[in-house]
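The complex is shown incomplete by one protein chain, all other protein chains being positioned as in the whole.
After this line comes chain A, so read on.
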Amino acid sequence: MANKMLSVAQNEFIKHIRKPTFWLAVFGMPLLIAVVGFFSQSNNNNRSGFAVPGLGDPAKINEDILSGELKIGFVDESGVIKGIPSSFDPQTASLYVQYPDVAQGLAAMEKTDIPALYVIPSDYLATGKVQRYSNQVNPFGDSLQSSLVELLLSTSLYPDNGSSYAFLLQQPTTQLKVEGPDGPINKATNEGERMQSAFILGMGLALLLYISIFSSANLLLQSLIEEKENRVIEVMLSSLSPRSLLQGKILGLGLLGLVQVAIWIAMGALITGQGAALGSMMANVEISLGAWLLALMSFVLGYAMYASLMAGIGAVANTMRESSQLTVIVGLPIIIPLMFISVIIEQPNGGLTTGLSLFPLTAPVVLTIRSVLTSVPLWQVGLSVGLMILTVIGLQFVTARMFRASTLLRGSKASFGAMWQALRQPE
């Protein structure tokens, strides 16, 4: 039976990968994003005072400065900074708060006097690395603060021209490489970086799931509905079981979805040049092998769950139009973790987070984020993975029966009665 399932998978994969529409989608989507991005960038470049990388929008900086929200705490162990440079205007100079040692800096951070502490270590000139501590989560980075630290360092190192935009354009961030400390100093170690990575990993997984599922789901639905319409399904079911048929389709189209996503990621990294940056950022945070494996397992199980649900829709729907509404409803649970992302990140062992990581339809994303952020109790990992596996089995059990019942219905909707009757019959 495995051979037949693989035959179905192979056929689905080859059939769709040969279609021009598949390649149109594969290359069309990034192209569209690139075009939109290009015009957006052109628009931004036309705005005055917005051209310096790493410094962000001066207007925004001013807003933050005026509101008093921006404070840069730092400890200089290298001796590079000899006070706030005189070239800084008083308003800018007032942003910097220097602490004599890390302990006092961290204490200030704990009291929320400063949002983050930058430590310029004694070997800074040799390594170019600065350590950053923060309790706050800013998933989109702290480039503004880091840029201001860079400005301070650059001006201190090159007092003649370090603060000019032209100089920063030539040597933008090469002297500053923010990283978390090598070992934990206290509770406020590299939590911020970990949270950032968890967020990105979770978002990435959710998006990967979403794209894989919805690009594959459409193909799966098309395939099932086409086979129902042209009656191939009857020939198929005389050759293999509904379960093998579904598993083959899910496998084949899932691989197709992964190919599509892989191409998109590669193209995205290539076009934007962000691949190295992303890799570097992720490398800054130590994510255990176990967490990576759990993420991979969560992805596979998540895909299997949602693909089975989509196949179920394919079983009961007769047309793509009928299926589209159901598809949106079924896809909703993937969004739930994103709605609660701040709670999940701030309280990775909280009740809501634990619950979401145990609920099979949200578990793939939430469990992955938790495993990066915290040490998830083993029993919870086991229970979550177990529930996901059971859900996959259960969904395939139900879907295969629904499929058998609805296969022979043509042009009419599968009634609840017929579905119930099908569920009660042996496979």
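To be clear about the criterion, contacts are C-beta pairs under 8 Å (C-beta built on N, C-alpha and C of every residue); 3 or more make two chains touch, one makes a residue touch a chain; residues count from 1.
We adopt the following convention: contacts and distances are computed from a predicted model.
S.K.: Under which of the names "Sodium ABC transporter", "Alpha-glucoside transport system permease protein AglF", "Response regulator receiver domain-containing protein" or "Cytochrome d ubiquinol oxidase subunit II" is the non-displayed chain listed in UniProt?
M.R.: Cross-referencing UniProt, the chain left out corresponds to "Sodium ABC transporter".
S.K.: Identify the residue among A:34, A:108, A:236 or A:267 that touches the chain left out of the display.
M.R.: Considering the complete complex, A:236 is the one touching the chain left out.
S.K.: Counting contacts across the full complex, list the positions on chain A that touch the omitted chain.
M.R.: Here the touching residues of chain A are 1, 3-4, 7-8, 11, 15, 227, 230-241, 244, 404, 407-408, 415, 417-418, 425-426.
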